[in-house]
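Heads up, one of the protein chains got dropped from this complex, but the rest are sitting where they should.
Naming follows writing order (A, B and C), and every chain is counted from residue 1.
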Amino acid sequence: MPGGYAGKFLDVDLSKEKVEDTTFDDETLEAYFGGRGLAAKILWDRIGKRWRKIDGLDPENIFLALTGPMTAIYPGARIMCSGKSPLSNGTVGSTASTEFASEIKMAGYDGVIVTGKAEKPVYILVTDEGGEIRDASHLWGKVGEETIKLLNREVTEELAKRKPNVGLWKEPGIIYIGPAGENMVRNAAVMSKICHACGYGGYGAVMGSKNLKAVVAKGRGKIPAVDAPESVKLLLKKTHEHLIGRTTMRRWGTGYAGYAVGADTSSEPIRNWQEEWHDEKSMGGPRFENRFWVKKKWADFGCTTNCMKISCIKTGRWKGDITDMPDYELEAYCGTNLGIFDPGDNVHMSAVIDNLGHSGINGPNTMGFAAELYQRGILTEKDFGFKPAWGDAEAMTKLAWLIAERRKIGRVLGEGTYRAALKIAKKKGMKPEELLKYAVHVKGIEIGAHGTRSDADYTHDISYAASVQGGDHTSVAVDGFTEMSAAVFTDSAVFCNFCFFGVPQELVFDFAKAITGFPITQESWRRVTGPRIVTLQRALLLLGGPDVTWKPVGDDDNPHRFYEPLPTGPYKGSKTDRALVKQKRKTYFETLGWDEKGVPTKETLKRLGLSDVDPLMRKLRK
Amino acid sequence: MPGGYAGKFLEADLLKGKISETRFDDETLEAYFGGRGLAAKILWDRIGRKWAKVDALGPENLLIALTGPMTGIYPGGRICVSGKSPLSNGTVGSTASTEFAHELKCAGYDGVIVSGRADEPVYIQVTDEGGEIKPAGHLWGKDGEETLIALNREVGATLAKKKPNVGLWREPGMIYIGPAGENMVRNAAVMTKLCHACGYGGYGAVMGSKNLKAVVAKGRGRMPAVDAPEAAKLLWRRSHEYLIARSGFRRQGTGYGGYGFGNNTSSEPIRNWQEEWHDERSFGGPMFETRFWVKKKWSDWNCTTNCMKVSCIKTGPWKGDITDMPDYELQSHCGTNFGIFDPEACIHLSTLVDKLGHSGINGPNAMGYAAELYQRGILTEKDIGFELKWGDPEAFDRLMRMIAMREGIGDVLAEGTYRAALKIAEMKKMRPEELLKYAVVVKGIEVGAHGTRSDADFAHDISYAASVQGGDHTSLADDGYSDMSGSIFADSGVFCSFAYGGVPQELVFDFAKAITGFPITIESWRRVTGPRIVTLQRALLLMGGPDVTWKPIEDDDNPPRFYEPLPNGPYAGKTTDRAKVKSKMQTYFQTLGWDERGIPTRETLDKLGLSDVEPFMRKLRE
Amino acid sequence: MSKPIWIARDYAACSGCKRCEIACSMHHEGWIWPEASRVRIFMPFPGCEVPHLCAQCNDYPCVNSCPVGALSTSADTKAVIVDREKCTGCGACIRACPGSVPFLHPGDDKATICDLCNGDPECAKVCKEAGYNALMLVEEGPSVHRRLFSRNPIEVAKDLAVLFFGEKGEEVI
Partner (left out) sequence: MSKPIWIARDYAACSGCKRCEIACSLHHEGWMWPEASRVRVFMPFPGCEVPHLCAQCNDYPCVDSCPVQALSTDADTKAVIVDREKCISCGKCIKACPGQVPILHPGDDKAIICDLCGGDPECVKVCKEAGYNALMLVEEGPSVHRRLFSRNPIEVAKDLAVLFFGEKGEEVI
């Protein structure tokens, strides 16, 4: 067996309450590596043929939590969650840093595959003895902090009871959902460690649809053996040297961008992207650091980047709120995008969002959308029951709760920005376009906090428009070539991309080879494996359904707002260039061997070993 | 002029409200160096001849706050406060680390000499422009924390008004007293930086007796020039290298002593010294560090020992209490000596002691004394007003305040342990000995938290008995030779003894020479300068008066308790050896050229240039 | 290196990266094996990470507790040495330890205790390299303080929670 893999996957059918082990042959593992890639493959094999008929929230959908061969060996262990996305109706490889990843490997599993739907709330416990389905009724409705606390106690006690004399049991690794996931808020996140989230894709809702509150793992075994242990040890040392060299990233993480991305590159969402520039010095990193950071170097398993910092509010109405940093994305989405420029309010909103299990990016995107509709008088105080005014943290907190509990206006907004727009249009008797023009999403997936209009940030013209994961800022389309060996690779090998940047790519791929023993190179990834994964994701995305199906090329575009000129700041007036988008999209499709509509060609599918997908693509080509 | 000195001293006559400047000739400076030594000389010159008649709390006494030539240049800048001690009726060189010291020097002064008594509360402000006497009515009655906050604001504002355009003004350095000092509690401390104290000697009471709330200094000048600048710079770097190398001490300061001295060396005061051993693991350094230390490396000007750690109570009734560590002395005196073994209660009482301006050692010694009298039924609930039970923080909290305010029994205990014993004897119609046997004092000065019975600590037989500063654990008598170059040197060069230990003595004395240009060596200190200072202190101590005068040799003894066998622990049964005390006492006297009763001989006085003291010693000899 | 050493810890400085576990198990087990690592980071609540390892109490209750004399102390480093041949996996040392530091090896169920890597602990090296210094190597013989560091990590974490989060900290663990 190739190195780095535990060798088996836990296969759970919640309807039949059946738990068994599955394995995949070496060829499949080599062809799809793990995580994001393998997830797409599993989904295609199991439900690909019926794809259009399956709703992301149907019991038939599959919830996947996979590691990759590099997980917990390469620095920055992560878990990758996937399944049919209730947002894009395609697939997303959604990752988060967590000890759950290392624990499940130590328990002897590379991942968990969950189908069906439990009758009552349950959680899955994975140990060296295998997997078991356990009652979670007492956890249902609990927010993140509570869930962690209770599961830590409960599981540690249980394990200590089973093996009392081996010494103290350490807490397990956990992925879980909050109320948002339980109530199937379409863009809800799979949470971990109170503030880490698999945010994109809406897999929190998928867990909720299966009555699955959490997956808990505690292993006592070794991390899987590798193909070339000695080189791996040396590569590990070298990699850490590179990571430790990144002084400022280690000191501040992304926590300083809340000011800079706005003030410097004019690409920060403000009041639902109506603006992207600000000079609010209060939102600067030092204000967070000096007043709230109680731990300035926080890291996950095997990581020396420690880009996370723990914040705690010590005084005032939000006293006791705890969150990580917030990082840039949440500074923007739980801050500027809601018109909030007070660090304390920002830390609070982030803590609320995390506790409720919203995706810190996607949830607040919808909230910002709603707030703009209120600003424009399309939604009224009556619709909300209060005034969701920009910058009003109290009101935004209320809104976050309403959505998580799917009450009042939350029932609609819980559908995610895109679907909410359509529903509100119907409700208000307006044309969909009239509302969609305020919805900042691509293919149902709300966009990360990096605008394209100033063209000064790392996201540009087709970054989102052409991406198989829509608005996901961690997986942007560039030229159909370089990104393959970046996001697509890290999400499939499953480790943190913040442990990828700053390390020479050659070194990383040697690392991958030394671990797995596959003849893998940067080139092979860029030319074959990467494109194979992306092409399969593209196929599933285009198949879409049942409620929404995306038009090839037609929907491979930016949100309306990105074509409005920036109203303020140094980049005032600049906007995303339609001509450039058209042209670069074309090149992108060509590079990947897709036709002018972006439908993979027969040849490409054949070359990538996806011939069985061709029949379904043929229909689209017509 | 010799190097290291600013050259002038500020004279403040509070009676006349007059400010002037004094200088001392080079010979005097060389003969008495600074701080403790120079203070004794100044006192002798000015009030020596009427010494026995001078009431330490009367206007004719002097309050002297001096730096030394090494202050601020050698690591660990300190201030040395002295005067006629209201406790011993002799003199004590009482030092504390504070920015007040180098601020004073940068303002161009080596020290402040205060005489007389103001009719209204005042404080003295020292700047480059000279000294000013300012009203302090609004500060009177404020505790330490409030005083510090108010003065920082007030003085900061005045200076900024004086020179608005030079840029931001920094907070001044200051020494001040709390309510205990104001109400002339005899063992009250001169406080600084919230939790640093010139504890021994009772100079807080002397300040109070002069209606002097504080002395504040802000200087913009450079530190005094030195004799050999290049050498001084090198020595400065080298000495820091030594200090930085002391990893253990830098990590924990003395904050681990609360458990270590009790458990290990059986020399920690417990329940007023009835015991000196305990195994209370709740009272260990880690329990303070993990829960309360918000800053683990805290230093004063020019110090890399950073043995201080800032503690803060975050929860419960004492929430918001802030103190330093507490260090070992306060862990024992505000902890074990009260029968308290709970870190939180200890931090609270330490904070309160500091706020009230009690000396953290001497004040609680008197309180522990009272608690033992209560335990023995000598003092009753009626006398005190409540039950004074060991281990009850609330009770000691109340007693602390009563003493500071001189309310009820507090008025008696405010006289310090020794005088309180006599007063209570009177009150209860008992013989003095019956009460003095529980008083752990030497020559009116309560003993520091290092017992002599186990003989396992650094305090032994004559350490306190023969010391010219009585119970002062920072100035122990040893063999009348090596101790000269220890505390007596540090207190006269005026720097922190913790910045002294760990650095080779040769280096320190070379440093002293490079700074001053005096032909100073370890030997010259041990043979001449040290003995000169100590002999003068001894003379003044023996002259004593007016209320108490010590009998030579008879009163050169340990408290009775130190001759009771230790009741428990590994050293159970051990006691201080009387015979050894006797014999070592004689050697000590001989080494210093004092007669068998410890009175300096004529030859010695001549040799040390103290012939003018002889007439007074002659009387004693007769 | 033959001097007695100790691994001092600054819990508040621990990032939770667990490289100490990786380095320790690589050294002792030849590969990454967190549960076999002699130092284990407990995290009962995110943010409250507690490096848990032997503190070499000066009175060595574990050594005295072993019914078969499998535990001894290294003459050089003063570390506790486990004779895996003799160990019966009875767990007496775990119960005797005030902090329940020892544990039975997940592989062979033998008692496992930090051996200070014969004087050059891997965990302290990687922690220092990363600039955390949550684990610090100090040259110092056993002292009474040591046993105070042998404390249940959950209790330690509860204190940290209050230090970091104030009153909120009293609820989270």
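Definition applied: contacts are C-beta pairs under 8 Å (C-beta built on N, C-alpha and C of every residue); 3 or more make two chains touch, one makes a residue touch a chain.
What you are looking at is a predicted structure, and each value in this text was computed from that prediction instead of being measured.
Considering the whole complex, the residue from B:137, B:229 or B:546 that touches the absent chain is B:229. Contact with the chain not shown here comes from a single listed residue; of B:10, B:73 or B:353, that residue is B:73.
Only one residue in the set B:33, B:100, B:176 or B:301 touches the chain that does not appear here, and it is B:301.
From the options A:37, A:285 or A:388, the residue with contact to the unseen chain in the full assembly is A:285.
Annotation: of B:49, B:220 or B:238, B:220 touches the absent chain (contact as defined above).
Counting the whole complex, the residues of subunit B in touch with the unshown chain are 72-73, 99, 102, 106, 128, 145, 148-149, 152, 165-168, 170-171, 193-195, 219-223, 225-226, 229, 233, 236, 240, 244, 294-295, 297-304, 306, 310, 312, 314, 319-322.
Listed by residue number, the positions of subunit A touching the unshown chain are 247-248, 251, 256, 259-260, 263-264, 281, 284-287, 289-294, 296, 314-315, 319.
One rule holds in what follows: only the chains that are shown with their structure count from here on.
Chain closest to the overall centre, judged by the mean of its C-alpha atoms against the mean of all protein C-alpha atoms: C. For the pair subunit B and subunit C, the distance between C-alpha centroids works out to 41 Å. Separation between the centroids of subunit A and subunit C, computed from CA atoms only, is 36 Å. Separation between the centroids of subunit A and subunit B, computed from CA atoms only, is 62 Å.
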